[in-house]
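The full complex has more chains than appear here; those shown keep their coordinates.
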């Protein structure tokens, strides 16, 4: 069960309005790796966790904090839109600075949301649950999590260079720090799980299910592949990597004609 | 530039038709972690790689092979639909076996695709590019890749238990093997990159951008967090983990009223 208090986890107050930057900050709210994604990803993973209490709790704790991150960014966006000339398009034709703002901002901030944040990315594409991962296999999912935190921190780092607003940078410094923690925690947990289950997910696969003769071949014709030094070392699962040339191991398929009810094209000999 | 020959990379021939299983195999083609996702993910990462030739080539080589995986699965789906009673719904009312097939198969296999595979998942949701990741940062993206191969191998393993068709299992044994290789290769490459750039993405971030006092705190009230043994060990980036209690570091935000042109609700005191 969830609880809420009105205070923000951290400060979220820009020095000045900037509607174009408000549009860009949306990536951190409703983008593929925005805070909506990590919040929902961790919560759904937590709700499906079976018999690993400490990880269920870690997921719920972290997901709950990410909800607070959406809150800070939504507040930041609302404030970046305060006091800016967003309803003055007619001035844009003569004043290029206003023109660039009116053309560069997210029109829905003015028309749809009345100067509030939107659950969408920096191009205005709505967030959708196809972004998130919850498989029931913790090692697989923690790899999704460390990826999400890596992509997310990368995006904050890029946005950091795109503004010189001190208030914005203050919030970003906190988000960067938390993404450092989250990368650290998932990496540590992955190390623990790999030690127990092995590095190849799922670790429970009966070996006879797998055509293991194809499990360590790098198929390539590229000269540069010789520079992949790790090809000379044992693979993470302890076996030996080998090189192979891409070649078909089977024949050209011939499909049977469809039944008449499909009204597909007639086979070639009937067409002749 | 790409080339194609008609032979399949591996065999893709079921022993018998099974339209309901054909629907489920679609997850491996057009699902979030199906072969369309890994193919497009590796190709777009390759096309954006700047100055790391060996990894550009590895991405292009692997992405090209995944295109061949789509091909095998599309062939398998087309054959699982051959010779099955997919246009005989009127029999379904009296014969429950046929009824379960007609109700359980993907209706678009019969109506839209004429017994061919579909670029959609096992629920018929079209594949979309929101699934894939290409950031320009190789360490971040290889984490996405090892996640994709983990989720993908997990799904093949689950489907393996859902059929006893030997032809299907033969193809799955090959896919399981290749996903083992792909997990191995991305894990090895990650290890190499982490050794050079450090474990926290992006490794190029100036330290003064980050509020480092918050970079290693696990915020939690959960009892079970004490069982996280790695909390007592150095974090992956070498610093020390600490515990913290979730608490607001800021105040409750008060947004300014919107301008009249927004036609937002009037602020409370004007409403009174």
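Per-chain residue numbering starts at 1, and chain names A and B are given in the order in which the chains are listed.
The rule is simple: contacts are C-beta pairs under 8 Å (C-beta built on N, C-alpha and C of every residue); 3 or more make two chains touch, one makes a residue touch a chain.
Note that the coordinates shown come from a computational prediction; the quantities given were computed from them, not determined experimentally.
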Taking the 2 visible copies as a start, how many copies are in the full assembly?
-> 6
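Operating definition for what follows: only the chains that are shown with their structure count from here on.
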Take the average of all CA coordinates in chain A, do the same for chain B, and state the distance between these two points in whole angstrom.
-> 10
Note which residues of chain A are touching chain B in the complex, please.
-> 5-13, 32, 53-54, 56-58, 60-61, 64-65, 75, 78-79, 82-83, 87, 110, 114-115, 125, 128, 130-131, 133, 135, 137, 139-140, 143-144, 146-147, 149-151, 153-154, 157, 160, 169, 172-174, 176-178, 180-181, 183-185, 187-189, 191-192, 199-202, 204-205, 209-222, 224-225, 227-231, 233, 235-237, 239, 241, 246, 248-253, 255-256, 258-259, 261-264
